[in-house]
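Structure below; questions to follow.
A protein chain is absent from this complex, but the other protein chains hold their places.
As written, the chains take the letters A and B, and residue 1 is the first residue of each chain.
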Amino acid sequence: MTVIEVRTERREQFVDVTQRVAETVTSSGVAEGIAHIWCPHTTAAVTVNEAADPSVARDIVAGLARFVPREAGWQHAEGNADAHVKASLLGASASVPVSGGRLALGTWQGVFFCEFDGPRTRRIEVRVSRL
Amino acid sequence: MTVIEVRTERREQFVDVTQRVAETVTSSGVAEGIAHIWCPHTTAAVTVNEAADPSVARDIVAGLARFVPREAGWQHAEGNADAHVKASLLGASASVPVSGGRLALGTWQGVFFCEFDGPRTRRIEVRVSRL
Partner (left out) sequence: MTVIEVRTERREQFVDVTQRVAETVTSSGVAEGIAHIWCPHTTAAVTVNEAADPSVARDIVAGLARFVPREAGWQHAEGNADAHVKASLLGASASVPVSGGRLALGTWQGVFFCEFDGPRTRRIEVRVSRL
């Protein structure tokens, strides 16, 4: 298992971690398998989406904020209930194929750490299992 | 594979199943791996989120109801189309790390069964794979 540290700079921000996840996969020596990327936080998530145009990640942040507003009469008293809802919508893990010893993403895909209650120092965990 | 029965008491309710999933993992004897938690129902889901403050789970239920209303001109005639939409938004499975023979959740994380069309007697299935 490899821990990747992620520092976020805003309350809501997607950080492209593709390169660091890919290096972990290469180091694992697994040729064919699944890379499991885990977010141990409850106001953040991981997702796979387009990495070529950074406006896509910003649109996802904006799209989520549009229908999960920060203030909406939430019960949770810490002011970050919206972040918890978004975390469950995107999910705490991603399972990405490994093929030929490499992270086997589609042409336009990248792996993102999704911060919804930053800025903070966060981490994700990467485990690679053999098929 | 272990089946965990979950009885729900309301139409929409999150049930914290962390302890029961953790016991299954311990019993499996797997030291390092991934616990796969599966919901075989189509109007329910599983998610990982904060388990310390129960208001977080209630906020997720309320947040989903806010943008997926029960009545919205749905085609599906059984009166639970909203529950099907919510099930796909949160997902039918969770894949959680196992480390040192234990379910390796983050500090604030718990595993929830998410009922969207109860009350019913439901079940989840837990499988543990070795890394």
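Methods note: a residue touches a chain if its C-beta (ideal position, glycine included) is under 8 Å from a C-beta of that chain, and two chains touch if they have at least 3 such contacts.
What you see is a predicted model; the values in this text were computed from it and never measured.
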Candidates A:27, A:75 or A:99 - the one touching the absent chain: A:99
Residue of B:51, B:68 or B:104 in touch with the missing chain, whole complex considered: B:68
Footprint left on chain B by the chain that the document does not show: 1, 36, 38-42, 67-68, 72, 74-77, 81-82, 84-85, 87-89, 91-93, 95, 125, 127-129
Touch list for chain A against the chain that is not drawn: 32-34, 47-50, 53, 55-56, 58-60, 62-64, 66-67, 89-91, 94-97, 99, 105-109, 129-131
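Everything that follows uses one rule, which is that only the chains that are shown with their structure count from here on.
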Angular offset of chain A relative to chain B [C-alpha, multiple of 5 degrees]: 120
Cα-centroid distance, chain A relative to chain B, in whole angstrom: 20
